[in-house]
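Right, one structure below, let's go through it.
The complex is shown incomplete by one protein chain, all other protein chains being positioned as in the whole.
To keep things simple, chains are lettered A and B as they appear, and every chain counts its residues starting from 1.
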Amino acid sequence: MRAIEKRFGAVHANQAVDLTVAAGTVHGIVGENGAGKSTLMSILYGFYQADSGRVEIEGQPARIANSHDAIALGIGMVHQHFMLVETFSALDNVMLGAEPSWFLPAARAQVRARLETLIRDTGLAVDLDKTVGDLPVGARQRLEILKALYRGARILILDEPTAVLTPRETEQLFITLRTLRERGTTILLITHKLKEIMALADAVTVMRGGAVVLDSAIADTSLDGLAQAMVGRHVHLGRAADATPVHAGAVLLRASRLQWRDALGVPRLADVSLALRAGEIVGVAGVSGNGQSELLDALAGLLVPQAGTLEIDGVCFTPTHWLRPDRARDLRIAHVPEDRQRRGLVLPFAAWESAVLGYQQRPRYDRLGWLRQPVMRGDTATMMERYDVRPRDITLRCANFSGGNQQKLVLAREAFPQPRVLLVGQPTRGVDIGAIEFIHGRLRALRDSGGAVLLVSSELDEILALADRVLVMDRGRIAGELPIEQCSVAALGRLMGGADAAQAAA
Amino acid sequence: MSQPVELPRWLDLVVLPMVNLAMAFAVSAVVLVSIGQDPVQVLVLLVKGAFGSRAGLSYTLYYATTFVFTGLAVAVAFHAGLFNIGGEGQAMMGGLGAGLMALGFAQTLPAWLLLPLMVLAAMVFGMAWAALPGALQAWRGSHIVITTIMFNFIASALLIYLLVNVIKEPGNMTPESRAFGAAAQLPGMHTMVGWIGLDWPRTPLNFSVLLALAAAVGVYGLLWRTQPGYALRAVGHAPDAAHYAGIRPRAQIVRAMALSGALAALVGINEIAGVHHRLMADFVAGAGFTGIAVSLIGRNHPLGIVLASLLFGALYQGGAELAFEIQGFSRDMVFTLQGLIVLFAGAMAQVAAPGLARIYQWLRKAPLAQASHG
Partner (left out) sequence: MDEVLIGTLLASTLRVATPLILCALASTLSERAGVIDLGLEGKMLATAFAAASVGALSGSLPLAVVGAIAVGLALSMLHGFACVSHRGDQVVMGMAITMTAAGLTVVLGIAWFQQGGQTPPLPDAVRLDLWFTGAAAAMAHLPLLGSIVGIGLLGHSMLVYVAFVLVGVVWWCLYRTRIGLRLRATGENPAMVDAAGVSVLGLRYLALAGNGVLCSLAGCYLVLAQNPQFIPNMTAGRGYMALAAMIFGKWHPAGALLACLLFGFLDAAAIRLQGALLPAALGGGAVPVQAIQALPYVLTVVLLAGFIGHAYAPRALGLPYVKER
């Protein structure tokens, strides 16, 4: 792929990207969220068209207008979210769309024969007659790979394949991938797990901010080198050099050994413990999808873990009697959700209605069931003033505010009742630079007045600028915790890339 | 594939329904022409029949009353994100409740006590009949559209069973109860107007029309001015945000359905206590489905529903007149128009929207905002 350019509106997803992959190798594509690697691979697989640039497959220029072109060229993709019909058998899933005959029993026989050969050759063991719904995650992934191979894929793209696998399943996957490499399949591995790249890949390309920052053979680089490239050189935004060291006060919130598995049985929270103290900002870093969202939800009362406890202000919560969002607000915990449009606001509501979302039953707004509209409107105006939400129209529907202003509105609302604990996810996503400074200032002000802030952000800059200590989450567990003074880029990068705390500190 | 388009509020709430209404009328006109009727003549006679006399107007309002109740019922459920097709059955149950109360206590209680009790009984019966499918949806995931349709049939069977086996007057062939005592009869408009010394023709129009207006105002107040209404609308618009806000979607679903059922049940008051003064089998006669049309055209807003109910009341009354005046015309034309309105205002609503948006843009020479979703 040469000089690939792709923009989505204002987002420059791919800038002059060159990617060369040798046949029969495992090539890693590494980067944080938003680095542009998914976009690049989607262009290769035909989901998007590049704005400019060209693609060559095995030396021939290739036009990939849709996924069928890609399949015809021998490119197969295994997505993060499986594309399977759960009520069908594994065999039927592989066959769908490429059935060799209109008569199913005959088609199945033919497909079975080919698949069994394929399974023998590659070691991808899947029970073909089982219903997909009964298959564990690792088997489903093998099935997806089989699907691609069945259609003659010589180039296989895997998007974050180990995100849902147990360590054992990861090992099995690696064995499979090595076997495939020996058979001559070219494998493109999109991941942020640096250890895995070092263990498996032959060459690696690191992307950051839409551009390629490193492209080398594995032998010529190291874990540190990759971490540095992935995370980059970060400027500590607005961190005063002589900031008084923070003395954190009493523990306001303590979570112990939280565990939660999702519907597929994948552990999203694995033994997470943390404590929030008054007067500190705790940053949670790590690539998205490693449990940060689930952690926020659990602490806000939106998700009930299967094990673990939560203690707030002397009240203890267990999985059978977990926190609820309204109780959380009573305990002065505020929550700015990551998905502000689906959760933080009711988009068709006017601003003054969304401004009390979560607080609508407070006596301030609710008098014997009747909504006190003048108070609601007045408070909304105040909030909009404080956080500079534009346009200053309290009757405007939330959907008609820009993303940044929507975010400011949500923040304004959550900060308004002066909470003691503020849980906030991606606070400045989509917000303009000036407003970012302002919001950071507000978060610091909350900390200085004795509150605690739990900040989840995929922007490492932001975490480094604000946090007093940093937790890094990986695969549902806290990979490490570092006070801000010890947060070097290398250390954080390694933790985010999957190393454990001992290795990171070294 | 049509893209979701963001129309300015007033276009969305007023012009789009009118456009859809116009399309439905246009197709009806085509049908009329094809069977040899003159659409203009039909329209003129219809308006005359509906509004041209005090009796006609009264009938129009009497029909409209029933439609306001069923329309509000559909709208309330819709605001919570649910499609309540069970208005027929809930109305039947409402009538049953009112009727049982009347048959039980008409001789022993005075009107000022009995009538409110009948209203209450009707609402309780309707509430229960709707809350059950609501609970099944909320807790067992049973699709509310299917269960409410089933409950319509079950209600009909139950009502007929009770009428034939339990409530029927011995010796009477038709399945209906005996006439209620005077205390159980809602005063008709002619009676009420007579209290202040004026004269009014004797029609089915009765006190329920005031109940309907009160219900419309009440629903407006509840949905937009109270905290329970806020919670209900939040669940309907954004279930995730509602959960975030500590609102429990399941409880809201059941509450919305209960309110919806209670509103539909008031049809029983209009028909049973206000007009027929006895319990009978087919007093709902499709009003539940008309309620769907009313709610769609009225954009699920009480004001729109009142206006749409007037429209449909006029259609029903005018249609009845037309059946007398014009050879070969029957009320079924009104049912056809009703179905066409549901077609254009409901299913095809979004088909017209992009066209409308383009015309608006062209007129204003300004691009429309794309809704900032996702």
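Here is the rule we use: contacts are C-beta pairs under 8 Å (C-beta built on N, C-alpha and C of every residue); 3 or more make two chains touch, one makes a residue touch a chain.
Keep in mind the model is a prediction, meaning the values are calculated, not measured.
K.L.:
Sort through B:V15, B:A29, B:A128 or B:M150 and give me the one touching the missing partner chain.
P.N.:
Reading the full complex, the residue touching the unseen chain is B:M150.
K.L.:
Touching the absent chain: which residues on chain B qualify?
P.N.:
Residues touching the hidden chain, for chain B, are 1-2, 31, 35-36, 83, 85, 136, 140-143, 145-147, 149-151, 153-154, 157-158, 160-161, 164-165, 289, 292-293, 296, 328, 330, 332-340, 342-343, 346-351.
K.L.:
Residues on chain A that touch the omitted chain in the whole complex?
P.N.:
47-48, 67-68, 71, 83-88, 92, 95-99, 101-105, 107
As a convention for this text, only the chains that are shown with their structure count from here on.
K.L.:
Hey, how far is the Cα centre of chain A from the one of chain B, in Å?
P.N.:
The separation of the two C-alpha centroids amounts to 47 Å.
K.L.:
Sort out for me which residues of chain A touch chain B in the complex.
P.N.:
Spelled out, the residues of chain A in touch with chain B are 300-302, 324-329, 335, 337, 339, 341-349, 353, 357-358, 360-361, 365-366, 369-371, 373, 399-403, 406.
K.L.:
Given the complex with chain A, which residues does chain B contribute to the contact?
P.N.:
Within the complex, chain B touches chain A at residues 6, 225-228, 230-231, 233-234, 237-238, 240-246, 369, 371-374.
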